[in-house]
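All protein chains but one are shown in place.
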Amino acid sequence: MHIQSVGIKDIQIPVRVLEKGGGLQNTVATISIQASMPGRRNDSCVEVFTSALNDSLGEISAASFSRILSQIQEKLQSKAARLEMTFPFFIEKKAPVSHTRSLMEYDCTFSGGIGEDEDFILTVRVPVTTLCPCSKEISSDGAHNQRAEVSLHVKFRNFVWIEDLIVIVEQSASCEVYALLKRPDEKFVTEKAFNNPMFVEDVVRKVAVSALAHPDITWFAASVESFESIHKHSAYAYIDSDEIR
Amino acid sequence: MHIQSVGIKDIQIPVRVLEKGGGLQNTVATISIQASMPGRRNDSCVEVFTSALNDSLGEISAASFSRILSQIQEKLQSKAARLEMTFPFFIEKKAPVSHTRSLMEYDCTFSGGIGEDEDFILTVRVPVTTLCPCSKEISSDGAHNQRAEVSLHVKFRNFVWIEDLIVIVEQSASCEVYALLKRPDEKFVTEKAFNNPMFVEDVVRKVAVSALAHPDITWFAASVESFESIHKHSAYAYIDSDEIR
Amino acid sequence: MHIQSVGIKDIQIPVRVLEKGGGLQNTVATISIQASMPGRRNDSCVEVFTSALNDSLGEISAASFSRILSQIQEKLQSKAARLEMTFPFFIEKKAPVSHTRSLMEYDCTFSGGIGEDEDFILTVRVPVTTLCPCSKEISSDGAHNQRAEVSLHVKFRNFVWIEDLIVIVEQSASCEVYALLKRPDEKFVTEKAFNNPMFVEDVVRKVAVSALAHPDITWFAASVESFESIHKHSAYAYIDSDEIR
Partner (left out) sequence: MHIQSVGIKDIQIPVRVLEKGGGLQNTVATISIQASMPGRRNDSCVEVFTSALNDSLGEISAASFSRILSQIQEKLQSKAARLEMTFPFFIEKKAPVSHTRSLMEYDCTFSGGIGEDEDFILTVRVPVTTLCPCSKEISSDGAHNQRAEVSLHVKFRNFVWIEDLIVIVEQSASCEVYALLKRPDEKFVTEKAFNNPMFVEDVVRKVAVSALAHPDITWFAASVESFESIHKHSAYAYIDSDEIR
């Protein structure tokens, strides 16, 4: 019987990720690797996976992804192999009014394969603010708002930068989120969110419009989870480009 | 633009689940609901979801699933809706030698839909022991072993009980796991695991053989994650019945 | 060498908890037990712990706590033993305007000991809304708000009900949180929060004032974690009655 995949999960290593500006950013990745398995193995797959990973420590690039996957495919004689790495990525943001600089952290994932499924998928998870249109409309003052998390997954023809996907998402919510805000900044983001009320489905729709217009994105899926401030549960919306086109 | 789905996530309610023996078991479920959304909504989806849920508190059965989903579909005029609930399920097990009774807890999920995807999927997550064949073969004494978790997802033509799926999984590992073991039981499980070494791919293969032979299971997927005692990372294997047949 | 404690962690069992109204509520508890250990053991502590637990399944009360702890103390000849159980507790709440009924879930903990430290501690974790006074003051419209979680731990001379502690906390925030709100309710909670701005330290201070005034509470600690809607990080405040008096 053909086993669809064997692999390892949750191994952490330090990596360096290329920034749009040309720099290399130091961060820490959590990695999973899977490979299809034709028959019964004789030796330890786990050793093959960790060896391949260990031989390619350091800068993570398209080249190192290919090298790791080829090495695994060859040693295990697999039809297919897949590697996924999730890491915090840091961007220096300027506060909207005071222009104070601070670092924001975004969870990102690279996922790539060799053999059957060779698609490379880039995922960014971006915290934003959502402010409820219904609450604003019916209330004499204020409107409930809260932190939400947008996940955007894309495939592309030419490489798309993490930084560009984050901009797409941050421009699609009631307001973006910062690590450091002075008083004039806090006034700005409060008023911006209030003047820009959005349900979770409004956010995914706006993300979708931008992603559809991007010349290099060939597929995407977007979801929003809003940690409602008036409930203990989350509101949620999801869209997949295959269902729209 | 058509939004694929809107929903709520992570709402908890007490439920009663039917046991194979005929009893009703009290437990607590974490629930997510999603519905497809044709256009722009006027009122609060979140209210529709929580209202439907609130109207059907208590015993969870095929009937209550249908009732909740129909109510949501009608109020939101959705093409499709889907409900998922995850809960701990308790089974009284007898220790293998002393026959001491104790309760074991298994995480289970019911997932069902109305409209486009009407498949009902039952998932059980079962802790087991895996003992490494390679370690046993090469070592003069002992063999590394560890707790692993098997997830088995099934679709069926006639209802399959949680209890029956758990038996399938527990018979497919190096040994099953208990909440309470006396000394003669501990001797028994240690020796059973030692005489029954299995890699993660052996466990999914054995689960697959039993699931394929079951007359009511029409589809399944099984995965095993083994929390390796000699590593900090997990070993993993996965199989899907669509890829075998 | 004296080992301070041995124990088991993270065992789940179904329990029934007494409600203020006299009913027994079915829920699921996660349990940890620890006992001091004089010297080297001969047999399995784990078996002693799980046996004691298994003998007292069902309704959890002061009596069953004592019975489990006494049994462990006697079998292990321990100077001291301690049991902690955490469980979701459900209360039917009425929405503030429509009076629609729905269930809210609160994470609670009972912690009790025998021997050296016999204090019984009751903990409730209550989701609430906080609305930022600074944001309201400086902005022309609106104010950022978010879900927050208040943890209140108390010791008492006469038994204090979970339900009463939850009321103390819910009256100490910008607004309380509900599972189900109709439109007039949503208007009410939005406006109530807007008219009741509070920093995290205002919330703990108000909880502290109520707890100090309670005739049966002999000690308490309260903390608030606010999942800021304009930041990715949380704001936090903490107070302990021993530091005030």
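So that you can tell them apart, the chains are marked A, B and C in the order they are listed, and the count of residues begins at 1 in each.
One rule holds for everything that comes next: a contact is a pair of C-beta atoms (placed from the backbone, for glycine too) under 8 Å apart; a residue touches a chain by one contact, two chains touch by 3 or more.
Since the model is a prediction, treat every value here as computed from it, not as a measurement.
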| request: Can you pull out the displayed chains that the omitted chain is in contact with? | output: A, B, C
| Which listed residue (B:E47, B:E105 or B:E225) would be found touching the missing chain in the intact complex? | B:E105
| query | In the complete assembly, which of B:N26, B:T190 or B:T218 touches the absent chain? | reply | B:T190
| said: List every residue of chain A that touches the chain not included in the displayed model. | reply: 11-14, 25-28, 43-44, 47, 50-51, 54, 57, 88, 90, 100-103, 105, 179-183, 186
| note | chain C residues touching the chain left out here are 1-11, 32, 34, 37, 41, 43-46, 50, 134, 199-201, 204-205, 208-209, 225, 228, 231-240, 243-244
| remark: Absent-chain interface residues of chain B come out as 104-105, 127, 129, 131-132, 134-136, 138-147, 175, 177-179, 181, 183, 186-187, 189-191, 193-195, 227-233
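Criterion: only the chains that are shown with their structure count from here on.
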| field | Topology of the chain contact graph, where touching chains are joined (line, ring, star, complete, other) | value | complete
| Core chain by centroid distance, with centroids computed from Cα atoms only | B
| task | Could you tell me the distance, in whole angstrom, between the mean C-alpha positions of chain A and chain B? | result | 28
| Counting in whole Å, what is the centre-to-centre distance of chain A and chain C, each centre being its mean C-alpha position? | 34
| field | Multi-partner residues of chain B (each touching 2 or more other chains) | value | 11, 43-44, 50
